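Right after this comes chain A.
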Amino acid sequence: MRTTYREAVREAIREAMRADSRVFLMGEDVGRYGGAFGVSLGLLEEFGPDRIRDTPLSESAFTGAGIGAAIGGMRPIVEIMTVNFSLLALDQIMNNAATLRHMSNGQIGVPLVIRMTTGAGRQLAAQHSHSLEGWYSHIPGLRILAPATVADARGMLAPALADPDPVLIFEHGSLYNTEGELPESIPTCDISSAAIGRTGTDVTVITYGGTMPAVISAADELATLGISAEVVDLRVLRPLNDATIMQSVRKTHRAVVVDEGWRSGSLSAEVSARITEQAFFDLDAPVMRVCTEEVPIPYAKHLEEAALPRPERIVRTARELVGR
Partner candidate 1 sequence: MNTEFRMPSLGADMESGVLLEWLVHPGDTVHKGDIVAVVDTAKAAVEVECFTSGVVTELLVEPGTRVPVGGPLAVISTTTGEQPHAAPTVAAPGVVTSPLVRHLADQLHVDTGTTPGTGVGGRITRADVIRQAEPVRISPRARRLAAERGVDLRTIGSTTPGRVITGDEVLAAADALGRPEHDAKGIDPQAMRNAIAQLMAKSKKEIPHYYLTEQIDMSTALAWLHEQNRALPVAQRILPAALLLRAVASACAEVPQLNGFWIDGSFVPAGGVHLGVAISLRGGGLVAPAIRDAGTLSAPELMAALRDLVSRTRAGRLRASEMSDPTITVSNLGDQGADSLLGVIYPPQVALVGFGRIAERPWASGGMLGVRPVVTASLAADHRATDGVTGALFLQAIARQLQLPEEK
Partner candidate 2 sequence: MNTSEAIVLVRRCVHEVAPDIDMESISDDAHLQETLHLDSLDFLQVVELLSSRSGIRIDEEDYPRLATIASAAAFLAQH
């Protein structure tokens, strides 16, 4: 069955709500408007205003309400319009959702799922376009997911809702219109491992989420140059699945990390450091990174494109590493 990433997320929510009456969706414009990115279109009609709840423009308040509902036995899905706005809820996410299990000595769990849009590429300028999932990946107590494929967009929600602790799902805004094949019966999906997006032998390109299309296109280009790139899709940004990364690097002996976050203090820095710690003696070249330029994401189309990790930069970096 051919479907879009947006429809896949919607189907996942619909399935979860049909399966478990404790599940409900809340966020800005998720009801009558159908969601800022159209994800929840039609769900209000099917499930009614009690389970598809429009909220005031207060991320802190409705995220906090979601935490309370989760503690109280519900299975809320909170949608935050973009990761930039999630900073208004950062106190709730970090100081409450991520800590209560620890601070209550295991008595209080927060089985909450927060979905939010991340990333640039749609000329939404510097207050709607950043990639801050690397920041959230810093916080113990959270599980961070970044579905890059239609299959993960469809499959990750159910295990996230089943998780007894808070899970954040980052959906890259440029992926909603991408299409992919889904089997009729949805296979179970794990939220603990990284995946090999494409096998190769000469260089490992590690990425996740919204930069996956650029990496795949770079891998195609590299193949025409006789360079076989293996693509690792991290999928889970916290906790990182080191074994899959190292297995690939031990095979290719070279690694490029592609991350739409800024380079300084980024998730790409974390991945690079782990490779150096665990696979140093299998490396034939330094670990390289392709990240977003360290500027607020520009509005102008050509500047925005210039700031983001593009296939040409990935190809050039991989070629430098391989020496061809």
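Selection rule, in plain terms: all candidates are chains of the complex that A comes from, given by their letters.
As a convention for this text, a contact is a pair of C-beta atoms (placed from the backbone, for glycine too) under 8 Å apart; a residue touches a chain by one contact, two chains touch by 3 or more; residues count from 1.
Everything quoted here is computed from the prediction, not taken from an experiment.
Note on chain A: across the options 1 or 2, its touching candidate in this complex is 1. For chain A in complex with candidate 1, the touching residues are 253, 280-285, 323.
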